[in-house]
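Below: one structure, written as structure tokens.
Here's a slice of the assembly, chains where they normally sit.
The letters A, B, C and D name the chains in turn, as written, and every chain counts its residues from 1.
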Amino acid sequence: MEQLALFFALLFLTVLGFILGKGRAVALSGHSDQPLHSRLPYYGLYTALWCGLPSLLIMAGWMIFEPQIAEMLVASQLRDSDASITPDQLTLYINDVVNLASGGILSREPDAALLSAADNYSLFRQISYFAMAVVAIAFSLLALFTSLKKINPALRARNQVEKVVSIIMMISSLIAILTTVGIVFSLIFETLRFFDKVPFFDFLFGTHWSPQTALRSDQVGGSGSFGAIPLFAGTMLITFICMVVAIPVGLLSAIYMSEYAGKKFRAFAKPVLEVLAGIPTVVYGFFAALTVAPFFRESGTLLGLSVSSESALAAGMVMGIMIIPFISSLSDDVMNSVPQSLRDASYAMGATKSETITKVIIPAALPGIVGAVLLAMSRAIGETMIVVMAAGLAANLTANPLEAVTTVTVQIVTLLVGDQEFDSAKTLAAFALGLLLFVVTLVMNVVALKVVRKYREKYD
Amino acid sequence: MVKNMTDNTPPLKINPTLLKRRNAAEKRFRFYGLAAVMTAVLVLCLLLTSIISKGYTAFQQTYILVDIRLDAESIDPKGTKRVEDLAAASYKGLLRNALREQFPGIEGRKAKRSLYGLVGSAADFDVRDAVLDNPKLVGTTATIAVKSSDDVDSFYKGYIPRDVPESNRKIKDRELAWLDTLAADDRIVKKFNVDFFTNGDSREPEEAGILGAVVGSLYTLAITLALCFPIGVLTAIYLEEFAPTNKWTDLIEVNINNLAAVPSIVFGLLGLAIFLNFMGLPRSAPIVGGMVLALMTLPTIIIASRAALKAVPPSIREAALGIGASRMQTVFHHVLPLAMPGILTGTILGMAQALGETAPLLMIGMVAFIADIPGSMSDAATVLPVQIYLWADSPERGFVEKTSAAIMILLAFLVVMNAIAVILRKRFERRW
Amino acid sequence: MDMQNYTTQSETATSEPKITARDVNVFYGASQALKSIQLDIGANEVTSLIGPSGCGKSTFLRCLNRMNDVIENCTVEGRISLDGVDLYNSGLDPVLLRARVGMVFQKPNPFPKSIFDNIAYGPRLHGTVSNKDELDERVEKSLRRAGLWEEVKDRLDKPGTGLSGGQQQRLCIARAIAINPEVILMDEPCSALDPIATAKIEELIDELRERFTIVIVTHSMQQAARVSQRTAFFHLGELVEVGETDRLFTSPQDDRTQGYITGRFG
Amino acid sequence: RDQIRIVGSSTVFPFSTTVAETFGKTTGFKTPVVESTGSGGGMKLFCAGVGVEHPDITNASRRIKASEYEKCTKNGVSITEVKIGFDGIVLANSKQSDRLTLTKKQIFMALAKQVPVDGKLIDNPYQKWSDIDSSLPNSKIEVLGPPPTSGTRDAFVELAMEGGAKKFDQLKALRKSDKKAFKAIAHTLREDGAYVEAGENDNLIIQKLEANPQALGIFGFSFLDQNADKIQGSIVEGAEPTFENIAAGDYGVSRSLYFYVKKEHVGSVPGIQEFVNAFTNEDAWGDEGYLADKGLIPLPAADREQVKNSARGLQSLSM
């Protein structure tokens, strides 16, 4: 909670910076013949940013590294007194020290060494906190004075502030890139290890997936049991079924809400549909497995079809329902923002509403709609629970929606949470699947981007 | 130039068959639209009905009124009447005595066990709480309501039919007779199940509560929202309004779209590698869960925000720029407010997804049995969907209704969370 | 009120009226934009609507093809009929109506499609062309008549939104005439046009008049005098005076009309 | 960290959590956090090293493997093994149908991918139970069971399938000559739809059984125990899967459950020793302990005594 106090102190300084900066600008504008470059608040923001941002960063950095330093200190002390201690024991010892220092429950009666270590530790923490406070506040004050001094009519305060904001924006967009890099890195090493055990092409083009068999016979991959094709085929089948349900229902709902429905109905229906996206997938899983799948099986039997009790159809359809709001709400928003003048133009040509929608509004809103569909599809590809519960886990290479299939994601999850062994191809396969899926969807997205670029209509 | 272009085509003749077709198409289209909305609403109703019909009973709990002799010797041998002493005493024996007195003449360990099994395994805590509430009870014989076991509870909620062969019934004939006696004595009462809202997780259905998971979800989603909303919106603005259009921006765009398709469990792997193993943050902590979910939600918000920004007509940007607003000002004063509905939709969908997600949390240790209610963002915690997942996977029958009830809580959580965004979104909405 | 009343206010159209408006009141929310308008629009002639900005000309025009329906808080009262059929209360299909009554809006609003597709939109919609050649021909003819062909013939596949202001305006005119509606409503069709382009459009209007009925909103009294047979003067939501164009401009009966056309108005 | 962290098997999870909860309620320590990561996943985390960031205890529905043990040792982890009881793996169907009486051989014939017929291994030809033995019902073979990644499945193939395979002389001979080949046959379940991989949610399997009375399900005894009003366990080799039969070792398809304690953490993370004591208390794992109510089949009393001593004494496991 001491940190919180410091945080508020810095916040206070930031606000103070704003007020002083603005005040100085006001004073300048009063008796300076040169007009100020920017509006007054920007000078305030300029000072505030200097006051707040660096010292907050210092504080954050300090808080991240300080415990490590403190522990290192305790550790070095301990090593001095007892050279034989292993690093592992060290962490446990430090745990004791930290527990003792913070008044937590202890595993044993503290001995003198522990007590003194704990004392040292708390002392260090106190000093460190004090130092952090001094440094942060000093920096803040320093920044306050220098930036106040810098304020003069020619200072491009707005540009400076905007520069900071745009740097923050750039950092934000970097996070997406970093995430990707992180994902690739957290998959690639295991994947490479996997390809040590299983030939790349067997994995890529094999048509048989049965990770267990390979493992038990201890001659991994020899039987070609790591063929990813059935998984990708299953993913495609289920995603396809899912989109067959979700695209028409979602798009038509969006059209109805944005173009036909009254305000009240729309205000009601849109959030209601959005609830569909928030129902936990377990619920959908039960629904698919216990309501939809038996229904299909029985109807199939009546029609003389053989429908397995776990079917791609049931899972895909229920998944389609789940992602309806992704399409309906997002498409509704973009269609809603197509300018009214375009609708007017079409109506005035004697077009019916539906013609206006299909020929004018949807083309104009196409990039947004495609984005929504891609997003929905992405969710479908990534979904597990429904498939596990309703489509099963058997990797069948089939295009028949009435049979059980499984998907890449499901296999990744079951491989990762199931009984695993160190370095077995079975566990590593999950990483390879993850990476391969990543590549496949990447290709899909590149193609989608190209297509959207081609058909984009820019209005106004 | 052609001078005489006099057009001799007759005025538009409306082709009646075509018009009929067009009108029919129009009607059909409208109907399809309504049907689509209705289908979706219907399915939702179906799901909700099945959840509610299974789960509403969880908000009640069956209690058995037992006359307990609270003799001072065993509760408070020193006679201090101090709360700590009263709390530390064991009430199990007293409760068992009371049950035996209620049904005298029961012999044999098996019979005794099934008698004790009428009350919940933590029923002695009900007795303790009653004593702590009113220490004057010590030394008297008091009638105290204690929780029944989950089977008895299920029986009174109608989940265990009476008229089936004994072997198919969880409540055996002997227990049935006892219960009937108790019921005849008006000793069976149903009360609102407060504990469900104030307890953490438990292995006993009658003790299990949702609070731990709610608090965990609250912490986790607070972090998620605090991270993914600003980062997502800023990224979208940067890409849509500021970034130069070149290969790099395309790369980032494709990349973000691609992140949306990464299975959520892979985000868990990422979190494990970066936040736990590299940064050394604690396992099972909402702070890590929040960050992982934020990474997972980010693409949704970015994609929705970009679509919304793109939809704002350029003339509005030009108007602002023409007055001397900077691009940043144009964006924040005009474009962003107009794009807000779409951005909020993205946030609603993204957060809904984050609220219902279990798989990534598996990797970072949040799929766990955690009985204590988390007190901070770095304490071990679960979240609502995990709680649902765990309960749905428990053998005890009593968890069936709890599972549904937990789903109801999750949906309530969702509705409350969305409500703010939905109201905001309505305020920002306008056509131009 | 009886029919006598109307004739005093608005001389009957020279020919059989194509459109008659009786007692038309239009409201935007609570504020009234048009007050009890009585107006006959003759077939095969050009009627021009003049009046100061904001007096309700566009509003009236939009009543004639029910484009006001799409404005959320706009309510139209009274009776407007086309060829004797009530537009609002007889179950007439507004879609059909709008196909018969074309419109050029005040603000050019090309579709974000290619120039070709902008023009081809109507003919395709109404199935008035049967093959690609006919369509090409129709597009070319429409663009020629609007005086835009020469400027855009090499870029028919470029977006219509990339045209200059005046070009967009002509594009919208071409788009409207491409379906040959019986009645054409034009809301300041020449506002963004230079004199030569304007002359071209006026020529077009003159030519169209032979077979169609035209209503045009204009701020230029010269233009009204040049192209229209009858002129209606609106002021503050009222129809002040209507009559043969020559008559109205030479001997206006209402002081307000007088004031407006002599430029003394305030 | 002042809280015990337990990871590991989902089968042991219900028992481990019950003890953890009671432990939290009755002692001054915090309630341990128990994660369900699967036996293998638990081992992986557990053996990763010593220190606060690593778990203190892992549960397993099978014994630790040699490779896992090596990894542990390599990372400086020394462990104490605690065997806590048995779990019966049952084959069950809906009470709407008749109870099945099966032998392991029949189970093998029904579920193996390849079966010996007239001395040759062929793809499993049996579609109905009555194809295997005329005394069995004339209904489609449809068995819902766990996926290959599950420990339950491991145990099932090892105990039931292998046991069945051994009944064929031909396979028995093969086992002697080529153990790998034998295992490959015995452990491979058919993939033509008769065996349905149904995920690890056992409640779901039970509900599916109710919906489909023809089908059989494979899962742990505690689920049968809790749902005795709806489903019945098939008799295997003459023994019904009951508490008593499993405890007595009469029911053949049962496996032992374990947990492993990281000795290095005892004394550093508060409460580990006390937790082990609580688990090995008669109140918990005894014949009438609360774990028995949860479906854990206790060890025989003598074994309990022995395990208790070694566990409380934190004897190191060596392999």
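By our rule, contacts are C-beta pairs under 8 Å (C-beta built on N, C-alpha and C of every residue); 3 or more make two chains touch, one makes a residue touch a chain.
Just so it is clear, the model here is predicted, and its values are computed rather than measured.
Enquirer: Beyond the single copies shown, what is the real count of each chain in the complex as a whole?
Expert: Complete complex, expressed with the shown chain labels, is A x1, B x1, C x2, D x1.
Heads up, the rule we're going with is that only the chains that are shown with their structure count from here on.
Enquirer: Does B-C or B-D have more contacting C-beta pairs?
Expert: B-D
Enquirer: Going by the average position of its CA atoms, which chain sits the greatest distance from chain B?
Expert: C
Enquirer: Please report how many Å separate the Cα centroid of chain B from that of chain C, as a whole number.
Expert: Each chain reduced to its C-alpha mean, chain B and chain C end up 58 Å apart.
Enquirer: Centre to centre, by mean C-alpha position, how many angstrom separate chain B and chain D?
Expert: 31
Enquirer: Provide the C-alpha centroid distance between chain A and chain D, rounded to the nearest whole angstrom.
Expert: 36
Enquirer: Would you pick out the residues of chain B that each touch at least 2 other chains?
Expert: Those would be 22-23, 26, 280, 362, 392.
Enquirer: Please list all residues of chain A that touch 2 or more other chains.
Expert: 286, 340, 352, 355, 416-417, 458-460
Enquirer: Which of the chains touch, listed as pairs?
Expert: The list of touching pairs comes to A-B, A-C, A-D, B-C, B-D.
Enquirer: In their complex, what parts of chain B are in touch with chain A?
Expert: Chain B reaches chain A through residues 22-23, 25-26, 29-30, 32-37, 39-41, 43-44, 47, 50-51, 230-232, 234-235, 237-239, 242-243, 250, 252-267, 269-270, 272-274, 280, 295, 298-300, 302-304, 306-308, 310-315, 326, 328, 338-339, 341-342, 345-346, 348-349, 352-353, 355-356, 358-359, 362-363, 384-385, 388-389, 392, 407, 410-411, 414-415, 418-419, 422, 426, 429, 431-432.
Enquirer: Which of the residues in chain A come into contact with chain C in the complex?
Expert: 340-352, 355, 359-360, 363-364, 457-460
Enquirer: Could you list, by residue number, the parts of chain D that touch chain A in their complex?
Expert: 1-2, 28-30, 37-41, 44, 49-53, 62, 65, 67-68, 71, 76, 142, 147-151, 153-154, 180, 183-184, 187-188, 191, 193, 196-201, 204, 207-208, 211-212, 215, 264-272
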